[in-house]
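Our next item is chain A:
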Amino acid sequence: MKKEGEVRISSGCAISGIFCRDGRRITGEAIKKSIAVMHNRSNGLGGGFAAYGIYPQYKDYFALHIFYESQAAREETERFLDKRFDIINLSKIPVRQTPRISDAPLIWRYFITPLPHLLQDSQLDEDEYTSRATIRINDSITGAYVVSCGKDMGVFKAVGYPEDVADFYRIEEYEGYSWTAHGRYPTNTPGWWAGSHPFSLLDLTVVHNGEISSYDANRRAVEMYGYSCNLLTDTEVITYILDYLTRKQGLSLKECSEVIAAPFWTTISIKDEEEKKRLSYLRKMFSSFLITGPFSILVGFRGGMMALNDRLKLRSLVAAEKGNTVYFSSEEAAIRVIEENPDRIWAPRGGEAVIVTLDKEAGR
Partner candidate 1 sequence: MRRYRIRKDESCISCLRCVSECSFGAIEKGTDRSLVFHHDKCTDCQRCVSFCPTGAIYIMEDENRFRQNSVFREDDIREILLQAETGGVLLSSMGASGKSVPIYFDKLLLNASQVTNPSIDPLREPMETAVFLGQRPEGIQRDQNGNIVDNLPPHLELKTPIMFSAMSYGAISLNVHKALAAAAEELGTYWNTGEGGLHESLYPYKENTIVQVASGRFGVHGTYLNTAAAIEIKIGQGAKPGIGGHLTGKKIIGDVSKTRMVPEGLDAISPAPHHDIYSIEDLAQLVMSIKEATHYTKPVIVKAAAVHNIAPIASGIARSGADIISIDGYRGGTGAAPKRIRDNVGIPIELAIAAVDQRLREERIRDRVSIIASGGIRNSSDAVKAIALGADAVSIGTAALCALGCHICASCHTGRCAWGLATQDPVLTGRLDPEKGAARLVNLVNAWTREIKEIMGGMGINSIEALKGNRLALRGVDLNAKELEVLGIGYAGE
Partner candidate 2 sequence: MRKNWKFLESDMQENEMKEFDIRKDGHKEIMVTDCLGERYIGCGMKDGILHIKGTPGNALASYLDGGTVYVDGNAQDAAADTMNAGLLAIKGSAGDALAYGMRGGRVYVLGDAGYRAGVHMKAYEDKKSILVIGGRAGSFLGEYLAGGIIIVLGLGCEGKSITGYFCGNGMYAGTIYLRTDKVPLNLSDKLIRRNVSNEEKDSILSPIISDYASVFSISAEDCLKGSFIAIEADRSKSYSQLYAAV
């Protein structure tokens, strides 16, 4: 059977997110509870979590979570990393054996920083240097897959139901200010764990529900700019588009939302002159990155989270607030189970991004 990446697999999903604006760090218990409520939206073929603020003692280093299918792949990757980075710390990611999660790859974690003289020679900033290295590992080292590579964050994912994945990775032992979760309903067996979500590049993580109809137009466009879509999933291409638009084009996340879920021309035409010009510009300039078809996404980034629906709002998305905490989920129940009485609960409109960031005094 072909592994995901050799074939394109559609999937339906559940997503959930918790964000503490005051920078308060909470354990993975809550997010596990939330995503577990939507058990029926996934089929046991993929689940995962992204967490921010979990490695405060290493917050200045890139944290790499890597899957290996063999020791040989690990050795090759470590040689690759050793040549380019200072490896500050490396270890297996601690897991808890559970009968519901099987066929685990080798799962390793590294804290690294680019070798200063190589970084200087490359004329790149450290983000670009590191992202190129991870894209290269995914692209060229057989049996190795970088799951996440940002700072003070990490992605934990597997083939299984999300609540079992949580147990497997012992996520209750981590504390973060921002959590997203994903339960997957792929139409096929993915064959390996890489295709599970969240998908991540540097500090950016994406969980996504829906199947986009613009996939190949978007993929072929973003691959022009040095990305390589190895997994053929929507989430992967959305992550790369967001990375390209924010990091390489310098767009804000709100502007990104106006590119990927651009308003219809008829909607743009009734805006005031200034806004009309701005929105038309974004649509024309980045037309290859318009995403059509159903999607709801939660985008985690350093110090914030964005929730966004497609412009027709073909997928469900609920948001809620309680004090300093913001919740997003595919279903209201998944929020109520962890926060019975939110101050406010609402469904964001299609194409309108909800962006939350840490309060200034949170100091992260």
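Heads up, the rule we're going with is that a contact is a pair of C-beta atoms (placed from the backbone, for glycine too) under 8 Å apart; a residue touches a chain by one contact, two chains touch by 3 or more; residues count from 1.
Selection rule, in plain terms: all candidates are chains of the complex that A comes from, given by their letters.
Keep in mind it's a predicted model, so treat the numbers as computed, not measured.
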Which candidate among 1 or 2 is in contact with chain A in the complex shown?
1
Touch list for chain A against partner candidate 1, complex:
8, 10-12, 187, 210-218, 220-221, 223-225, 249-251, 255, 262, 264-266, 277-278, 281-282, 284-285, 287-288, 290-294, 312, 314
